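First the structure, then my questions, so here it is.
A single protein chain has been omitted from the complex, and every remaining protein chain is retained in its original position.
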Amino acid sequence: MEGFKHLIDSLTKPTILVTFTFIIFFFLFPPSDWFDKWHRRLRFNALWGKKALLIINVLLVAFFIFGLGDPDFRAIVLKPDNVPISGLIFLVFFFTWLSMNQAYKNDELVEAGKPVDEHYDAPNDKVLVWPDLVYVEFICLILFSAFMMVWSIGLAAPLEEPANPSESPNPSKAPWYFLGLQEMLVYFDPWMAGVVLPSLIIVGLMAIPYMDNNPEGSGYYSYKDRKLSIAMFMFGWLVLWVLLIVIGTFLRGPNWNFFGPFEYWDSHKLEALTNVNLSEFIYVKLFNTGLPGNILLREIWGLLIILGYFMILPPLLAKTWLKDMYLKMGVARYSVFIVLIITALTLPIKMYLRWMFNLKYIIAIPEYFFNF
Amino acid sequence: MPDANKKKTATIKPVSPPPAALSQADDNTQVTRRSFFSWLSLGWLAFVAATGGFFTMMLRFFFPNVLFEPVQTFRAGYPEDYEAGEVDLRWKAKYATWIIRNDEGIYALSTTCTHLGCTPNWLVAEQKFKCPCHGSGFRKTGINFEGPAPRPLERFRIVLADDGQIVIDKTKKYQQEKGQWGDPEAFLKV
Amino acid sequence: MINQQERYYNILKLNKWFAISSILFTLIWVLTFANDFNRPWKKYQIQFRQMEIEKTRADIATANQNLESDETFTALKVQLEAAQNKVESRQDEIKIIQKNIQKLEANVYAKNQIYQFAKADMDVAKYNYEEAQHGLGNLNSAKKEFDNLSLQAASGKIEVETVERKIEIANNELKGIRQSLKEANDAIGSISREKDLLARKLTKIDPEAMSFSNKLANIVRDVPVLDFIDPYYKVKQVVIKDIEDDMIYMGVPKVDRCMTCHMGIDQKGFEDAPQPYSTHPNLELYLGTNSPHPMNEYGCTSCHAGRGRGTDFISSAHSPDNEEMAIRWAGELNWHRLHHWDTPMLPMKYVEASCLKCHAGSIPVKESPNLALGMTIVEKGGCFGCHQIDGFESTPKPGPGLRKIATKTTKEFAFKWIYEPRSFRENTWMPHFFKQMNSQDSESLIRTDQEIHAIVTYLFNRSTEFKMERMPNKGNADNGRMLVNSLGCLGCHLTEGEELAEVKSVNSIRREHGPNLIKLGSKTNQRWIYNWISDPQRYHPATKMPNLRLSKQEAADISSYLISQRDSNFDKQIVPAVDEIELDKIVTDFLGSTLRKEEVKARLAGMNLDQKLNYTGGKLIRQYGCYSCHDIGGFEDAKPIGTPLTTEASKLISKLDFGYFHDKLPHTKWDWFRQKVDSPRSFDMIPQEDYTYKMKVKNPLEKLRMPHFGLNEQELDAIVTVIMGWVKDEIPSTKLPVSDARNLAIAAGEKLITQYNCQGCHSIDGDGAAILPTVASWLEEIADETTAEDNSLVLSFAPPMLDTEGKKVQPDWLFKFFKNPTMIRPNLQVRMPSFTMISDNDWNTIIKYFQLKDGQTNPYENPHSIAKNSTTYRAGEVIQDMGACNNCHFYGDQKPKQAALSWGPNLALTKERLRPEWVVDWFRDPQMIMPGTKMPAPYIPTDEPLASVRETWGNDVAKLHSDPEKLLEALRDYNWGISGPIDVSAIVKAHLASEGYGFVIEDDDWGDDDW
Partner (left out) sequence: MAEKKGLLKRLAEGQIWTSIFRGGGVPQSRRQRMMVVLNSVFLHLHPVRLPKHAVKLKFTWCMGGLSFFLFLIETISGILLMFYYRPTIEYAYPDIIDLAEQVPFGIMREVHRWGAHAMVITVWLHMFRVFMTGSYKPPREFNWSIGVILLLLTLLLSFTGYLLPWDQLAIWAITVGSNMARATPFLGHEGPGAALLAIGDINFVTVASDVRFALIGGRFLGEATLLRFYVLHCIGLPFIIMIFMSVHFWRIRKDGGISTPV
């Protein structure tokens, strides 16, 4: 038992967990034909079958039941405000499965030249709203209300000690739906993690319909026709959003140190968090001189890299690897799209730079609160 | 858009002619581009300005002219009130601050232990701050050297006021491990 | 063509209208911003800034002048230049070192980084090792890793430190080169510091002294909309958490913004600036950060009242001092009273009222003379008799007891006295009940006569027996006058020929503590006076008049003097006869208030005249509340008749009935109170255009009945101040004067001291000794004018000052002395009377007052022991001998050598009376303890060479010679050894009788030089 807990604890270390997710993700949600080939070869498509649903759900439940026997796991999972997130794990899995299941089914139908499940013959296949829809909705609401009452009776809303501005709890966590942002704070300065990236998420989400000019797959579940867009959305939603929230909620403990789900939250736990900036790498390690006094001179390398990343990389990609996409989307769409994408990619990039080289900032100008 | 989605509505022609009161004037007036643009654009310009005024008002409304917050800055007398090499305890109780003067100048240390937030004591004989809770020790500079404290004590912003008095601003903290003690306002040169 | 567009309006016209309305709207917005930006307090801040700039400029100019005339400054300047040149010449050297440092620093940076990484890893390893010890993980590998990393970290640290050491050395080298430059700079800095600070300040406030960008910022920071960021002109405020403004449902922390306009209020240097800029008077006591009332903790409206949140002259509820000021304000500032705010600012003349909120127990007389005077009036005038006022529960009734009135005076005098007391004694506290505004009409006047007859009859009917002793003889009036002038009677009484003080003060009222001793012939008889002064308590057990231990002859002489004057005008007044018909009306009124008409008739028919008078008298005494001030039989348990005043000033103003005066009086509480005290019955009246009054329709028993005290303007100010201080504000204990043992003892002691008028004779901490001028005039009479002008002489004949009494005397002795006063200074004529009515408990309270006031906490003294064969004692003997203490002091029954004029206390008394520590203090500098005393500091030979001391003063003194303290202690110890009879009064009496005082007439230089 203990061995299993240790295994889980070490598997959930961010380096392992994130790397594992990154590698396996695109085989689960293949963005291209190549991935799709492997996806099927590895029989990942079975994941979206009914058996898989049953097995995985049983496993998940078993894991939670097993976990609740552990005091550390129980302490964190049964914290009232964390209960919805446990629920979220089940719900996300279930609905992902549901949509993927239907999508695969529809893909097969299309392949077989049959209409998709959602197909209907206008206006013959229409049904009346009264009473069919209204009634279904009504029953839904009643059941849901009943569920809400049961939830409320069963689980008291949290109320901790009265507010005390001079006594900060360790760790201090933002509301759970912002924990993804708080997780990003580890790798980015607040202006990026707290302001720029969230704004880009909102803008990016709003821009989806304008970026995705693929007319296929409107109004029914499908995967085949929308491989790239679904894979990208899934990556953003499941990895950069849900996964980070789960990590932030369950796996971040005192001093924002990382703790496995079965690990005791020891506020004395230490991690070697010494980091260096790119400028220090270059001037101190490479040139063996002190840091130049001039800020611009000091940070010129970082500035060049970032400029290159944002200014040279997109056109370069448009010319080479993403040529097709560029042609299909046109200049305006492509530019916005690619900037959003490479900005989102800075997160994993910075994660790995941190883990591998202890790199803190590529540009570090704390004098003007400008760190990147 | 697919044709199927189009609604089929019949356009019914109005039976009676529309009110004609101004229709003639409308017809007869030569809409010169200039007059059209000048009045309308002027109107919109003014309207946008007024709306801007409204939003400016909204914005300004959220910044009251006085604050009712507890005082976080205090005047700590003149630099001459502090003796070089001494740890001054007079503001410890009221503002949780030690003021220390060395040969170069003056700095203000927070009295909050970086371990669990207890208040250490200054031991003159041993020239160190010793936390009674878990035994963390800090040198006169605030650097931790023993016990569980993970990092040095924090320093507060310290500047001179117009009248030459020392002003301590507790809202701004400087942490040694972040290299902030080099900030000109973390240390008052005398 | 059919108009397909279905239009009605001309679009161009609509465009035009759209443009016009939008422009209008925009303009309105501009107006809105202007309106918000234009705040009433801004002009004051702008003005004050200008003043501050000018003041700073002037200060800088003076500082500059001072510097230029300072020679060290010029010298330092030269020095600085030389140092600069020296450093300049070694520039190359410096550059090399700096380059070296730069290199080293890069090195240290890199090394430090390595060290930091190693250390962080080591810390983790340490944690892991600890965890392993706890049972988590492999202990061996953890330890190995930890040890390994520790070594790495340690070596990394050493490397860092080595380089750091190098840097330090280089830096020191640099420092050495620049040493002289730094020193010169520091010296100049410290000498011109004040100027530099002023210049710095000027750059912050004076646009002309600013850099270009700051000048720009100075404008931008105060433009509309942006003025939230860091405006120069802004609302200032203090928030006081624990003093609350009463919002009826609950208290709300006080917020005062007065300093928004009164910007100089806590800054020195604006004392002469006009309002609202001037400095608050006495910053050491108020507002200053080190004062007992710092602005941040007490705010402004805690004392001044008003609406602290107001930032406008009117909305902050300013109140003018008087009508003239009100008119001026209305003209200049559009001032009007702020309605809908119940606590407007107190006019300056009443501002001391607020002291009472916290200092009710012990009013600081010197800081709040007005309030102290008012409180004295409340006590003397007996306001607390009719009005229940907290804190006066145990204060005795101010008027004389009337239970034995028949032996003291006649019905005739009583009638005339009650009718118009001030016609007989102009400064009496007895108020006028009759012939008032609402009882001046002929009908009322007739009724008045009958009412007074009834009261007098009641009092005399009730009067009990007082057995008077016979006088030994008629007495000598002249002798009596001398006794009255010298014994100390004048501490409490005024006598014929003295004028009332023009400016009333607490001290002047001390001399009116008892009644005037003028024209008593018209009031009473000599035998009563004789009996009264012989033993006042026998006539009135609760009297405050002490026993002066008069001999029978003295009492006879005094009574003879006091009875000798009569008031012929008063005597001539005629007492009208009793008019039974009128009397019946009054009886009917009283009976009618409880009985039916027939019953009234029946009762009336059954009464004879005396019964009627008696009945009415009793009713009237209740009606007018006579028993509130006088002890009257039959009214022992009667309740006060007036409104309770404890929280009078917190009453809503709507609860004060302005009656028909709502147009005549300003609508303020203080004006109402003033009117009420000044003319109590006026609210029964209806003022007319021609300044006459008409009466409201009222039945006689319903009329207002508060009597008229005839107070002057100053007294009215004082009493209104007190009333305005009676508020229900709840003051948190943190803001109150500390209620420690000392302060409690002082408050309790002061109460008794005021009650028995101790300060009529004694001065305590600079307040009191009201008797002093009369001592001088007595001296003038028995000696001459020069003597009377000699302050130290007057003091030597006056009752002692009690400033250091607690430190000075032993409590045991003091208690004995209070119970049985004995002679201390032999030449004194004033006599400490026997206050036989004061209980032991109260005496102890007074003793405790003196002790704790001086920081003495021990109730008992350890006896001070001496050894007669010690060096100290013998040295003391020499010093007293050389100092010739026996010139002035009795040594037991051994008379002083000099004339009685300069006699001091018997030294045989010292050991049981004085405290040894105090005696040394006293010897060290008598003037310090008792300014004006004739006692010289004893000469001790500390400044003389040792040899000559040994020669003239002997070995014992020489041994102690180096330590003046020791010598004084020696003298003190000698004093402790003096023994002999303590009571020398017989010797003194005999001496004075035969030789007198021996005043040295016409010799100003008498005294100190001879010592």
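For clarity, chains are labelled A, B and C in written order, and residue numbers in each chain start from 1.
To be clear about the criterion, a residue touches a chain if its C-beta (ideal position, glycine included) is under 8 Å from a C-beta of that chain, and two chains touch if they have at least 3 such contacts.
Not measured: the values here are computed from a predicted model.
Counting contacts over the entire complex, the absent chain touches A, B, C. The missing chain, though absent from the display, is touched by one residue of A:16, A:75 or A:149; that residue is A:149. Touch with the chain that is not drawn comes from one residue among A:46, A:61, A:75 or A:91, which is A:91. The missing chain, though absent from the display, is touched by one residue of A:206, A:296 or A:356; that residue is A:206. Residues of chain C that touch the chain left out of the display are 210-211, 213-218, 220-221, 226, 228-230. In the full complex, chain B makes contact with the omitted chain through residues 1-2, 5, 59, 62-64, 67-69, 72, 171.
Contact between chain A and the unshown chain involves residues 81, 84, 87-88, 91-92, 95-96, 98-99, 102-103, 115-120, 122-123, 125-134, 136-137, 140-141, 144-145, 148-149, 151-153, 155-165, 167-169, 172-175, 177-178, 181-182, 185, 189-191, 193-196, 202, 205-206, 208-210, 212, 215-222, 226, 230, 233, 237, 365, 367-370.
Methods note: only the chains that are shown with their structure count from here on.
Taking the mean of C-alpha positions as each chain's centre, the chain lying farthest from the centre of chain B is C. Rounded to a whole number, the gap between the C-alpha centres of chain A and chain C is 73 angstrom.
With centres set at the average Cα position, the gap from chain B to chain C is 46 Å. Centroids built from CA atoms put chain B at 31 Å from chain A.
Of all residues in chain A, those touching 2 or more other chains are 268, 270, listed in ascending order.
Looking at chain C, one finds that none of its residues touch two or more other chains. Those residues of chain C that touch chain A in the shared complex are 102-103, 105-106, 109-110, 113, 116-117, 119-121, 123-124, 126-127. If you check the complex, the residues on chain C that touch chain B are 2-12, 15-16, 18-20, 22-23, 25-26, 28-30, 32-33, 193, 197, 200-201, 204-205, 225, 228, 234-237, 239, 255, 257.
In the complex of the two chains, the chain B residues touching chain C come out as 14, 17-23, 25-27, 29, 31, 35-36, 39-40, 42-47, 49-50, 53-54, 56-57, 60, 63, 65-66, 68, 162-164.
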